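Left out: one protein chain. Kept in place: all the others.
For chain A:
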Amino acid sequence: MTLLSIDWFFIIEKVLLISGVLVLSLVVAMYSTWGERKVAAWIQDRFGPNRAGFMGLLQPLADGGKLFFKEEIIPSTSNRFLFILGPSIAMLVACMTSAVIPWGDTLVIAGRPVSLQIADVNIGILFIFGVVSMGVYGIMIGGWASNNKFSLLASVRAASQIISYELPMGLALIALLMLTGSLSLKDIVEQQRHGLWNVVYQPLGFFIFLICAFAECNRAPFDLPEAENELNGGYHLEYSSMKLGFFLFAEYINMFISSALIATMYFGGYAFPWMDSLGLDPNIVTILGFLALFIKTLFFIFFFMWVRWTVPRFRYDQLMRLGWKIMIPLALFNMLITGALILARQQ
């Protein structure tokens, strides 16, 4: 009986949505590698990839194919199980965050409202936080299982960097939560739809969150876990073939997801100006909203690349000092100001 009472449409809808979001993040991550090289070339006044296909558009496929067909080497001194587990966790965790991001408002298909968000849980932000804190394991396990001192050093660097920057990130988010009064990302977007974008109220919080997102993704100027000159590479030093590809790919997915998160939390998500006064069919507004979110996300991905190719990287002690002695006090200050302003407005 229980089997019959399951809402099959609900399951089909969610399965389609999950596959759609997954495919979207994979394709975006794939083309971010192309975009990264194009942006780098543009900034350095070069051509970038232009051989495979029109404007080099087939380059990511060629790279992926190359990685798949390369010889796979598992070092004999490594812990075999953990060695494979490392990149798997990195990839899994990178794909999990997208579940709570609202990609759009509801579509009405054949009389059924279909929400373009996989799971509207009332602890959305905390869920993201939990998943992000899991991201360390992929790198740590991979680095340790390689049984190579350079990999281990790099993974220790990555872990301490991620843990240190999680704190100011959380504090910046607390200020945002005090403002919105909800942990659900959907509610946060809906509030921005009917008011101003959160970045207007939280400029400092946005700034802190952006910097921490850079550090969490191990992107330049905080890409210390990958250092050719000191570490011979990084935590993926011993990896070859697609397992290396997964580590690199997870980084790009993380970048996509953080950009989407920044756009959702501080830049209105799928909301765009005058979206309620256009007088269009709600379905079209929803699709336009999704496109708006996508454009905002692409802008932040571009911003990530822009920073990478213009700002020189930090030294490791500078990175730690920035995290603990500047970002955390700033985030606390931001929280205090926000709280004081909210109290003052209530009275």
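Just so it is clear, a residue touches a chain if its C-beta (ideal position, glycine included) is under 8 Å from a C-beta of that chain, and two chains touch if they have at least 3 such contacts; residues count from 1.
Assume contacts and distances are computed from a predicted model.
Chosen from "Ferritin-like domain-containing protein", "Multiple sugar transport system substrate-binding protein", "NADH-quinone oxidoreductase subunit J" or "3-isopropylmalate dehydratase small subunit", the protein name that UniProt gives for the omitted chain reads "NADH-quinone oxidoreductase subunit J". Of the listed positions A:A29, A:M140, A:I253 or A:V285, the one in contact with the omitted chain in the full complex is A:M140.
Between the chain not shown and the residues A:L26, A:I74 or A:L183, the one that touches is A:L183.
Of the candidate positions A:W34, A:F83, A:W103 or A:F127, contact with the hidden chain is made by A:F127.
Screening A:I11, A:I73 or A:I163 against the full complex identifies A:I163 as the residue touching the chain left out.
On the side of chain A, the interface with the absent chain consists of residues 79, 82, 121-123, 126-127, 129-130, 133-134, 136-137, 140-141, 144, 152, 155-156, 159-160, 163, 183, using the contact rule stated above.
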